[in-house]
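Just below is one structure, and these are the notes that go with it.
The other protein chains are all here in position, but one chain of the complex has been omitted.
Presenting chain A:
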């Protein structure tokens, strides 16, 4: 190994270390931003080093240099603009989009590289299959999250049969490719089959399962990038890909556990319509309504208030109103915190980002385990746009939410639910919390309701 090669290898090792250290610093909100910067610095060094390698090895021909330069410049501008202008509520679809292009790039590497060994052939096949499924699957997921593709589970006629046929075709092509002739056409055929499979797999999955799907697709991209690393015999790709694969796998498991649904059932799809059917107010008579003024006074004179945000808060863009109310209560000496279920929102931790955007201090953002013991000491639990994750029916067997870990909102001394109607959540069942004698319903849009509560707080208390 020449001195140059050795140096390059050592620099790549340093970059991989930066990725690991960067992820490690994400263990705490105080150091997380520095972690991302360490990781970005490692990435910049890796890119510059690769540029040096290209020049040292005799450069690339002029057309390739233009293709690489123009493509990368265009992509960087597109990525930077998207990253700058995206609204925090739209974060899940942007992360999905970035995930899609990462998987697409990994698949294209295997398509463009002539395999030098059986190892490169096998990993190339895996790279193309995983990368292409992730590319089309993430694009469909991003479309669903952005509302461009219907969020409800879309049943494709004969979808499962077609998926099986596609898998069989891809497997046959893979055998030909690795066993006989490594023809680029076989690889292209596999890519097309995998692209179609990605669409078919994602369409039937409903909105409620999106946090799991995004995590799983993230894990797939990581794996595809690692496979591209095997094809190119490039250690930084293998290490970074494996790290991302692990991150995605952990989040997938956490999200699936938080919904108490097996990952297989989620991929099979059909759950979570994305559009809850609105039941007219008054259809169920036994709920108790509360006026804005009464609710405001109740909050003002509470000792401890826990805010329980759900997707409804994000959908109504009401995070600023929620935090403004919390700040006003804090100024009055009320102890305020937020209880956030792992699957609140459309991606893991989405609700925390929205509340952070609205300036909620991160010490007040509590997860399921941290918040549940506190509900018994809570005077008012204010539920905004959360439904299934608060349903006490989950503690009993025999219904769609059975066994799902829930926030123990019903243990609070009183509960105020801000909701537009008595519509069902994704699980499609009545929420027993709403008919609890300690619960009062405030029928309003989350944004308008919270603003009215804040005004009431200033007027009467």
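The working rule: contacts are C-beta pairs under 8 Å (C-beta built on N, C-alpha and C of every residue); 3 or more make two chains touch, one makes a residue touch a chain; residues count from 1.
By our rule, contacts and distances are computed from a predicted model.
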Per UniProt record, name of the chain withheld from view ["Acetolactate synthase", "Putative transporter component", "Aspartyl/glutamyl-tRNA(Asn/Gln) amidotransferase subunit B" or "proton-translocating NAD(P)(+) transhydrogenase"]: "proton-translocating NAD(P)(+) transhydrogenase"
Option from A:14, A:67 or A:376 whose C-beta touches the chain left out: A:67
Full-complex contact with the absent chain, from A:101, A:146 or A:290: A:101
Residue among A:82, A:168 or A:376 that touches the chain left out of view: A:82
Residue in contact with the excluded chain [from A:174, A:200 or A:239]: A:239
Residues in chain A touching the chain absent from view: 16, 19-20, 22-24, 26-30, 32-33, 35-37, 39-40, 43, 46-47, 50-51, 53-54, 57, 60-61, 63-76, 78-80, 82-84, 86, 88, 91, 94-95, 98-99, 101-102, 104-106, 108-109, 111-114, 117, 119, 214-215, 218, 221-222, 225-226, 228-230, 232-251, 254, 340, 342, 347-350, 352-353, 356-357, 359, 361-365, 367-368
